[in-house]
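My structure is below; once you've seen it, I'll send some questions.
Note that this complex is displayed minus one protein chain, with the remaining chains in position.
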Amino acid sequence: MNKRNSSKGTRAEDGTYDSANAFHNLSGFEIKEVYVPEDIEQTEPERDLGRPGEHPFTRGIHKSMYRQRPWTIRQLGSLHSPSEANERIRHLLNMGATGISLCLDMPTIMGRDSDDPLAEGEVGSCGGVAIDSIEDMRSLMEDISLDTTSINFVSNAQSSVILAMFVAVAEERGVPLEKLTGTMQNDILKEYQAQKSYYFPPRPSMRLTIDTITFCNAHLHRFNPISISGYHLASAGAMPIQELAFTLANGFTYVEEAIKAGLPVDHFAPRLSFFFKVHNDFFENIAKFRAARRIWARTMRDRFHARDPRSCRFRVHTQTSGSSLTAHQADNNIIRVTIQALSAVLGGTQSLHTNAYDEALSIPTPRSEKLALRTQQIIQHESGVTHTVDPLGGSYYVEALTNQMEAECTSYFEQIENLGGVIPAIEKGYYARTINDAAFQYQRDVEERKRTVVGLNAFYETEETDIDLREPDPQFETEKISALKRLKESRDPALVKGCLDHIRDACRGTENIMPILIKAVKHHVTLGEIIGAMRDIFGEYREDFIF
Amino acid sequence: MMKKRKKRILIAKPGLDGHDRGAKIVARALRNAGMEVIYAGLHQTPLQIVRAAIDEDVDAVGVSILSGAHNTVFPKIMALLEEADAADILVFGGGTIPRKDIEALKSLGVGDIFTTGTDTAEIIRYLNKTLER
Partner (left out) sequence: MTKLFEKGAVEQITRKKKQWQEEQYQPSKQDNDPYESLSGIPIEPLYTPADIATMDYSNDLGFPGQAPYVRGVHPTMYRGRTWTLRQLAGFGPPEETNKRYQFLLKEGATGINGVFDYPTLRGFDSTHPFARADAGRGGVAIDTVEDMRILFDGIPIDQISTSLVTCQPICNITIQSMYFANAERRDIPLARLTGTSQNDFLMETAITVSPEVLPPAVSFKLSCDAIEYCTRHAPHWNPVSFAGYNYREAGCSAPRKLPLSSPMPLRVPRN
């Protein structure tokens, strides 16, 4: 196992380094001064690289990649009320975004309705949209053409409910389900490992996940029911190599569970998708994508016996690193985002979100939002990097680094196997410890100036920047609560109770819960009520916190 | 001579947000600096935080808020401590908190607030200095 080394020696502000000190990347790999053919002697181009669109997909999952079609520009767009969010979405689409990502507010993320006492002061928080009922989903999707817009729901533990509402609205509008495109993040494993917005213990959560995958598999053929995420692991502190290994291990776990639930691998695997971060180290990012593609392809074919080449394709959405951005000298973030975005493109991402430069200070303003979008458009249309596939293939450094990341992954996989698998590893605190250690080491490196952050620990200025919090309009919270009250009063209580009882029964049993949820949301049962009913049966997960 | 007691600090994350990287790093840094640190964990209500602070007999409570709910949460914590006759417990914090709000919180008796980019050494110095008195 690669011990994480902090980069020794600091680069002085005039650019000079202490000589003869080792260089390490973010994953702790020592970087050689120069890479030569010998470093990739063992690489067999046919076996290890192949061609784009062919196993092992190292060079790209499609034959012609961006020459044929550019990656999807998929910017996050949410604002606390469904109607405001709807406006922002239509605005982004008009400005050239080709897909939409939607975030939820804190209460919705935690499975609570806007009128829940725990939601007080947080309705519409963090730029997320408050979704209590199908009413909100209707407002959110107003005037948006569901069969031509690709929508990514940043929804996890509550995915089954959000999906139910989305499907219900599509049905109401007469849109055939097989035309719906988009993604539900729906990755509960990473919640336990990093983001912590879980409700129930791992096993019932996994059941819900498989239910959504099965349902989409049967009815929403073009919809990706899961986006297996590394981004959050990296944000919590995981090094790129860990992000890679843990994401893949989670992916394999979902595949195992889906197969156990009786789904033939080639039926669901083509719709599995991933979500990566691109952090500061340019080439490490690129190598990560390539290694991911190769490992996924080989494992799906060799371990899970996938026959359909599409089951072996590692399709990924990428976001530039929020945690690399600074509140000080926020303009510098424009450059960070540009470089990170470029690495994602050279790595072969299928869709990309670029952060706005004021991320550390506020929810993006229209101006900063636009600039982030333009960043991608300039790369796409002006830089020429899209004109050939996998341009860095063959670079000794990139190939050597790709090989190295693949090899390191194997040792992480063994560690997790030895603990009994991903879920036992979660329960044993493996991820908490590993990620905490990496996060703490990173902070130490910054504080000891072993890692330079321009504007923070080098080239520092005292300046009067301030955080500009977009406050959820308190009026909005009041209005939302009133609207919710009206909705609840307009319902038939017996019908609501019936739905909730039915949900509880489904939780006790093994039937797919999706049709039951869809029926319930059509009867205006709220998200909080549904999650509450599930909680009655599944219980609540309590974590032993390690720091 | 009475042996100097180690400083006892409670670190907590109130509300619904689960992003605890910063809180954990601070907790660990304080522990490495020789303080006794209790990490209250996620999804704490102000009441739970105050109860834990009193039960654990801490010298200070560090509250991490990234969600913007600080103007609701901090005053509640201060009020509950006052009610429980425990206003001598220092309350400090961190997260995404605008400067203008920090001033307002300080006038309520909240200690220093350490926003993003702060060096953990600064927090340690602050606690050492403030808790000496």
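Chains here go by letter, A and B, matching the order in which they are written, and residues are numbered from 1 within each.
In the analysis below, a residue touches a chain if its C-beta (ideal position, glycine included) is under 8 Å from a C-beta of that chain, and two chains touch if they have at least 3 such contacts.
Values in this document were obtained by computation on a predicted structure and should not be read as measured data.
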item: Shown chains touched by the chain that is not drawn here; value: A
item: Contact partner of the left-out chain, one of A:82, A:182 or A:393; value: A:393
item: Options A:174, A:262, A:384 or A:493, residue touching the unrepresented chain; value: A:384
item: Options A:24, A:59, A:288 or A:328, residue touching the unrepresented chain; value: A:59
item: Selected residue (touches chain absent from view) among A:37, A:117, A:174 or A:493; value: A:37
item: Chain A residues that touch the omitted chain in the full complex; value: 11, 13-17, 19, 23, 33-34, 36-37, 45-46, 51-54, 59, 63-64, 67-69, 384, 387-391, 393-394, 459
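By our rule, only the chains that are shown with their structure count from here on.
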item: Rounded Å distance between chain A and chain B, as computed from the means of their C-alpha atoms; value: 31
item: Chain B residues touching chain A - in the complex, by the definition given at the top; value: 15-21, 23-25, 27-29, 31, 37, 39, 41-43, 45, 66-69, 71-73, 96-101, 115-117, 119-121
item: Touching residues on chain A, where the partner in the complex is chain B; value: 106-107, 109-110, 112, 118-122, 125-126, 195-197, 235-237, 323, 326-328, 360, 436, 439-440, 443, 447, 456, 466-469, 471-472, 543, 545, 547
